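Every protein chain except one is present and positioned as in the full complex.
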Amino acid sequence: MIVLDHVKYKYPGGKKYALNDINIDIKPGEFVFIVGSSGSGKTSLIKLLLKEMEPTSGHLKVAGVDYNKLKRKNIPKLRRRIGVVFQNFRLLKDRTVYENVAFAQRVVETPSRFIRRQVPAMLTLVGLADKYKSYPKQLSGGEQQRVALARALVNKPELLLADEPTGNLDPKNSWEIMRLLEDINRKGTTVVVVTHNKEIVNMMQKRVITLKKGEIISDEQKGGYIDED
Amino acid sequence: MIVLDHVKYKYPGGKKYALNDINIDIKPGEFVFIVGSSGSGKTSLIKLLLKEMEPTSGHLKVAGVDYNKLKRKNIPKLRRRIGVVFQNFRLLKDRTVYENVAFAQRVVETPSRFIRRQVPAMLTLVGLADKYKSYPKQLSGGEQQRVALARALVNKPELLLADEPTGNLDPKNSWEIMRLLEDINRKGTTVVVVTHNKEIVNMMQKRVITLKKGEIISDEQKGGYIDED
Amino acid sequence: MRISSFLYSIRQGLKNIRRNLLFSLASIGTIVSCLFLFGIFYCIIVNFKSAMTDLKNTVTISVFFDEGISDENINLIGEQIRLRSEVNTMDFISADEAWEDYAKKRYKDNYDAAMASFAGDNPLKNSASYEITMNDLSNQAEFVNYLSSLDGVRKVSTSEVTADGIQALSSVVGYASIGIIAILLFVSIFLISNTITIGITVRKEEIAIMKLIGATNFFVRAPFIVEGVVIGLVGSLIPLGLVWLVYDRVVSYVVGRFNVISNNFAFVSIGEMFKVLIPISAAIGIGLGLIGSILTTRKHLKV
Partner (left out) sequence: MRISSFLYSIRQGLKNIRRNLLFSLASIGTIVSCLFLFGIFYCIIVNFKSAMTDLKNTVTISVFFDEGISDENINLIGEQIRLRSEVNTMDFISADEAWEDYAKKRYKDNYDAAMASFAGDNPLKNSASYEITMNDLSNQAEFVNYLSSLDGVRKVSTSEVTADGIQALSSVVGYASIGIIAILLFVSIFLISNTITIGITVRKEEIAIMKLIGATNFFVRAPFIVEGVVIGLVGSLIPLGLVWLVYDRVVSYVVGRFNVISNNFAFVSIGEMFKVLIPISAAIGIGLGLIGSILTTRKHLKV
C-alpha cells in the first residue's frame, strides 16, 4: 500500500533534512503507528504521502500509484482514496460540522440520499450527533478533532492517515477512537496513525515505526513506544 | 489566587450550560490539574479566568481582582499578570518565534536589553533555541506548542493558565515541560494545567479538579485521573 | 459531473456570498462605485459630443449662384456638390424662401404689410443658395475652395473662425473623453480585481483544505465562479439603475430650469445611452467577476 524508497525531504530554506533516507513498506490492511519526538518528521511524512509536497529525492508509491509519474490532474483521484486527519484539524471554518463531513462525500460525488444517511451515522460514531449544526469555532478542541476524524472516515478510504488523532482527547475518548480505527482496519482499510500516546501504542501491539531527527531508528511488528535515552 | 463562586456559563445560542455552578478556590502558589472528558468545559473555564468572556452568573475573583467590578480599561493590566497557553496555541502567524515570545515582554514594556537576553534564554529552556527565526507555520505541532509555552512563561507571571500544553508533545518532551512548570510553581507562580495526560496527572500527585458536562465531580488534593465508568 | 454536484456548486456559491458577507458587500460596493462613475461620465461625454455635433450643424456654408443662372444649372451644381464626401446635409433655399425668412426676421410684426408692399418683386432675387453642413469641419477651407471653383458659383460664404473654434473644442473633448473613459475603465478593472484578489487570498486555506481532501480544481472553483458572477451581476445592475435615476432627474431639472439650454440642445435619450452602457457594465461586472475568480483561484489551486 505504501512504499517509500530512500526518500529525503528538506524544507525550502531549511538547513537539515526533515526526512532523511526513509525506507518503509506498508502492506495493504496493516495498522501502523508512527512515533517519535517533537519535530522528528512525522507530519512531514504524512504530507509526502498526501502529495502535499514532493520529496527532495527518492521514490514514493501509495495505493499502487507511483508519485514520480503521477500527473497533476490525477492527484485528486488519488487523494479521494485516502482519508486524512490533520494534526491541526483543518476544518472548513465557515461550514457546519455536518457540511464539513458531507464535503468529503460531495467531493467523491456521493448521491445526496447517501450523504443524508451516512453523515449523521458517522457523527454518531464519533459522539457528535448533537453538534451537527455547530461551526468549528463553537466546538471544544476534542470535538473538532473528532469532526476531522469523521470527515476522514466517512468515505471508507483504502488508506487512513491520522496525524495525532487523539492529541486533544481524554483517555476514554482516545480509546474509543482507537477501537474505531481497529474496526475500520479489520474491514480492510490500511491505517497509519501518528501519535504520542505511549499507553495506546504499548497496549495495542501493532507495528511501530519510530522516527528520530528525520531518520527511522526502529520499525517493529508488535512494537512498543521507545523512550529516548 | 482564583475564586469562583457559583459560576455558570452558557454560550450564546447554546442549549446547555457549558459550566454549571462552579465553585473553586485556588490559593496562591498552588499547582492544579483540571481534567475532564472532551467538551466538559475546561477551555471555557480558562476563557472565563482570562476574561475572554463574562460568566452568565456568579462571581469570579482572580489575583485579588473582582471581575464583576473590573473596568474594561483595566483588563490589560490584569492579563499581564497571567500567562496563558491556549489549546490551539494562538501564535501571531506573521511574526517569528522570537517576536512571538518577545511580544509578551513588549506588552509589559520590558526594556529592550532585557528582551534580548530573556527571550533566547526562554527559548533554550523549551528546546527551541535554533528555531527562533522560524515562522509558526514552519514549525511542527509540538514546536508551536512550546513557543506558546515560552510566551506564557517569559514574563514570570503570578498565574499560569495552560490549556493542554502537552497535547502535541511526545512523553519525554511532556515530562520536561511538566518539570519546567513545577519549577516555576516552586518559584511562586500559581499553575493551572488542563490536561488529558493520565500518566502525568497520576504521577505528579497534585490537586486535581475533574469536570464532567460542565460540573465539578471531584476536587482532590494529591488526586489522580478519574476514569469515567 | 453529476447534476447534483452542479447544483451543489451553485448553492455553495450563493451561500458563500452570505458567509463572506463583508467581502461580498465590499466587492459589490466596488463594482457599483466604479460602474456608476463610468456610467455618469459616459452620459456626460455622450451629451457633450452630441452638443458638439449640434453645434457643427449650425455652421453652414452658403453657396450663392451667378446672377440669372437657370434652375437647371443650379440643379447640376447641386448634384455635383452632393457627390462630395464632405457633405453632411444640403438644403436648397430658393430666393423666395430667403426673402420670406429675411422679412420675417426684419419686419416681425409688420411682416404681412412688408410682403404686400414688395409683392411680386423679390428684393433678394439673387439670393437662392445651397445651405451645406459638413461631416468634418477640419476640411472646411479646402471644401470652400472647391465650391468657389465651381462654374456658376458666385460666392461661398462661411464663418471660418467659428468653425475653427468648434473643431478645436470638439477635438479636445474627443481626446479628453477617450482619456477619461480609458482611465475610468482601467481604475475600475484594477479596483475590482483588487477586491477579488484580497477576498480569495483570505480563503486560501479553505481552498487548500478542499484540494487535500481530493476535490478537483473544477469542484473547488465552481462555487467561486458562481459567487463571482452573481456579485458581478448585482454589482452591474445597481449602477445601471442609479445612472438611470440620476440622468433622468438631472435632465428634467436642467430642461425645466434653463430654457436657453433646452431650446438649443436636445439631451441624448437614456435608451440610446443604455445601448452601450448595459453591455459594457455587464462585461466589466460579470466578466471581471468571472475572470477574476478564475484567475485568483488558480493561484491557490496548486496544492
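A, B and C are the chain letters, set down in written order, and residue numbers restart from 1 in every chain.
Everything that follows uses one rule, which is that a contact is a pair of C-beta atoms (placed from the backbone, for glycine too) under 8 Å apart; a residue touches a chain by one contact, two chains touch by 3 or more.
This is a predicted model, so every value here is computed, not measured.
Novice: Report, in label order, the displayed chains that the undisplayed chain touches.
Specialist: The undisplayed chain, in the complete complex, is in contact with B, C.
Novice: With the missing chain put back, one of B:K16, B:R106, B:K156 or B:R179 would touch it. Which one?
Specialist: B:R106
Novice: Which of C:L37, C:M90 or C:L150 sits in contact with the chain that's absent?
Specialist: Within the whole complex, the residue contacting the unshown chain is C:L37.
Novice: Going by the contact rule already stated, which one of C:Y8, C:F23, C:F219 or C:F274 would touch the omitted chain in the full complex?
Specialist: Per the contact definition at the top, the residue touching the missing chain is C:F23.
Novice: One chain isn't shown here. Among C:I183, C:A266 or C:I294, which residue touches it?
Specialist: That would be C:I183, which touches the missing chain.
Novice: Kindly state which of the options B:R90, B:K172 or B:R207 is in contact with the chain not pictured.
Specialist: B:R90
Novice: Kindly note down the residues of chain C that lie in touch with the hidden chain.
Specialist: On the chain C side, contact with the omitted chain comes from 22-23, 26, 29-30, 33, 36-37, 40, 44, 164-165, 167-169, 171-172, 176, 179-180, 183-184, 187, 190-191, 194-195, 197-199, 201-202, 250, 254, 257-258, 260-261, 264.
Novice: Using the document's contact rule, name the residues of chain B that touch the chain not shown here.
Specialist: Touching the chain left out of view, chain B contributes residues 50, 52, 76-82, 84, 86, 90-94, 103-104, 106-109, 111-112, 151.
Keep this in mind: only the chains that are shown with their structure count from here on.
Novice: Can you tell me which chain is nearest the middle of the complex, judged by mean CA position?
Specialist: Measuring from the global C-alpha mean, the nearest chain centre belongs to A.
Novice: Ranked by contacting C-beta pairs, which pair of chains comes out on top?
Specialist: That would be the chain pair A-B.
Novice: Counting only Cα atoms for the centres, state how far chain A is from chain B in Å.
Specialist: Roughly 28 Å, centre to centre.
Novice: Note the residues in chain B that touch 2 or more other chains, in rising order.
Specialist: none
Novice: Residues of chain C touching 2+ other chains?
Specialist: Within chain C, no residue touches at least two other chains.
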